[in-house]
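All protein chains but one are shown in place.
Each chain carries a letter (A and B) given by its place in the written order, and its residues are counted from 1.
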Amino acid sequence: MIKIKNLHAEIDGNEILKGIDLEIEPGKVHAIMGPNGSGKSTLSYVLVGREDYDVTQGDILFNGESVLEMAPEERAAAGLFLAFQYPVEIPGVQMTTFLKTALNAVRQERGEDELDAIDFLKLMKKTCADLGINDEMMKRAVNAGFSGGEKKRNEVLQMAMLAPKFAVLDETDSGLDIDALKIVAEGVNKLRGPDRSFLVITHYQRLLDYIEPDVVHVLADGKIIKTGGPDLAKELEEKGYSEILENAA
Amino acid sequence: MQHDLLPTPKSERWKYTNLPGALKKHDLNPATLGWGGDVALLNKDAPGAAQYQDTQLWDLNSDQTQDIKFISTDDTLDINAKDGQWLSPRLVIHIKSGEEVTLIENQAGAGAYWKNQVVQIVLEENARLSHYRFIDEQDSGVLTSFTHIQLARDARYQALSFMSGAGFVRNQIHADIQGENADCTLNGVNLLAGSQHADTTITIEHQAPHCTSNQTYKNIVTDKARGVFQGKVHVHRAAQKTDGYQLSNTLLLSPLAEMDTKPELEIYADDVKCSHGATTGQLDETALFYLRARGIPEKQARGLLMSSFLAPAFERADDNILPRLEELTEGWLEKHV
Partner (left out) sequence: MSEITQETIETVQALDKYDAGFETDIEMDYAPKGLNEDIIRLISEKKNEPAWLLDWRLKAYAHWQKMPEPRWAKLKVPEIDYQDAYYYAAPKGQDGPKSLDEVDPKLLETYEKLGISLKEQEILAGVQGTENMVAVDAVFDSVSVATTFKEKLEEVGVIFCSISEAVQRCPELVQKYLGSVVPFHDNKHACLNSAVFTDGSFVYIPEGVRCPMELSTYFRMNAKNTGQFERTLIIADKGAYVSYLEGCTAPMRDENQMHAAVVELIALDDAEIKYSTVQNWWPGDEEGKGGIYNFVTKRGICAGKNSKISWTQVETGSAITWKYPSCILKGDNSQGEFYSVAITNNFQQADTGTKMIHMGENTKSRIISKGISAGKSDSTYRGLVKVLPGAQGARNFTQCDSLLIGDQCGAHTVPYIESKNKTAQLEHEATTSKISEDQLFYCQSRGIGEEEALALIVNGFCKDVLQNLPMEFAVEAQKLVGISLEGSVG
């Protein structure tokens, strides 16, 4: 599904990612854990093509093809998705308008028919219902005045609507209380399937209690220093990052 | 005195202030404060960007001045005019790199007079100047003050102008921000009563990136007085990452009081944060009622609300200065409210 080869990336001349190798098979969930400043968010931004970051070496292959030259919207159409750590507020733009524009742009790119207003609303309502989201939220402007929990649920809803093949969850648990976290995790679990892969980026093990990963990686100073099964996350939680980092060093 | 050399309300920057009209009433003669100072050392030309603004008063001062002060360390100046005087004081302030200076300027007078003052300020890299200007003019006194500030990299200029007596005042400030990471903060309180007229006209030229400017002006206008605030922030194409803020709040206390406000933004760089706000109105009656309902007498409650209205302008004032500001404020409120 996704293959990251010796990925180096920098912002404003500072190298943040220093050679990352990672491969995720279809249907698998990988988790990346790491301390603050290890390059977690940079990796998520580089995957979906944020322009502030320069890839200086290596490649990202999505289903065998490099995505490095693709614009963010082309990557979205191809099936890459990022659930933002800090979803962006866009005042005045209604959620419905935003989602419909996005979905139809993606569908057009994928060679599917655009949805008319009625079909779109049906799909949106159904998706909201499936995820237990009150569709009143869709009448408001994008993320404007949303609570932390609403913002994260909104990210999951967008994921469900855009049906990506590979989704990155960037610290989706940050700022959520345990109830909100469960709702978000349940939403993600519903979207798991044999053709869809996930990369869950988190600082804490807590989220991984609810979204169980197949593989766990530890990221430190722009490199993956350790890879293991779900137990690695628990070990991290118990021992803390410092010990693992020391052992790895 | 040739009145036709003076700026008139026909020019946009003098739209609300009729200087020839104010001077016409008085018979004034050139006079001196006895400062002396070598005219030969003076750079007479209105500097830099000031050239495309109205410079008549600057030029007039250059021609007339016999009172020149060169300042580079802490100083306190009393600029007092006597009846019938036309004074042209000139302050030339040059702060060397890394130095920190405080200047206190006390403006006052007796009878009818005109002070046409020019203040030239040059701040070298990382120089700091705190500039306090207390204006307490007589009702028939006229003050026109033209301050030009030139800021180099990392320089800080911080001014507070406090006016408790205006007569007829034009306080014109022009800042050229030429180096990166410089900051220019202009705060002011104008308390106007009787038939006083006070005009604050500011232009901030942001010519370098990563600089900040702040203007906070508070006006209380009563009786037949008239306040004018014109503040312009001009962000040049090169001045990316500018943070420019401008606020003018006015309380009108009497039916004949008047306030004219023109906060202006002229912006040519896209990555900037600039905003301004202006309000004109009365004291918040609900707040007043709330205080009275808690047992505070009306007069005291009004005083309290007005002091809190003025407070943001004092925010950066030095602790040594605060008592004087509070005392002057209280005195004025006592007399006029």
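By definition in this document, a residue touches a chain if its C-beta (ideal position, glycine included) is under 8 Å from a C-beta of that chain, and two chains touch if they have at least 3 such contacts.
Everything quoted here is computed from the prediction, not taken from an experiment.
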Among A:T101, A:S147 or A:N189, the residue in touch with the chain that has been omitted: A:T101
Residue among B:T17, B:T65, B:Q107 or B:T261 touching the omitted chain: B:T261
Residue touching the undisplayed chain, where the options are A:S38, A:T127 or A:Q158: A:Q158
Those residues of chain A which, in the complete complex, touch the missing chain: 48-52, 71-73, 75-77, 81-82, 84, 87-93, 97-98, 101-103, 105-106, 109, 141-142, 158, 162
Interface with the undisplayed chain - residues on chain B: 12, 237, 240, 250, 252-282
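Definition applied: only the chains that are shown with their structure count from here on.
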Separation of mean Cα positions, chain B and chain A [Å, integer]: 54
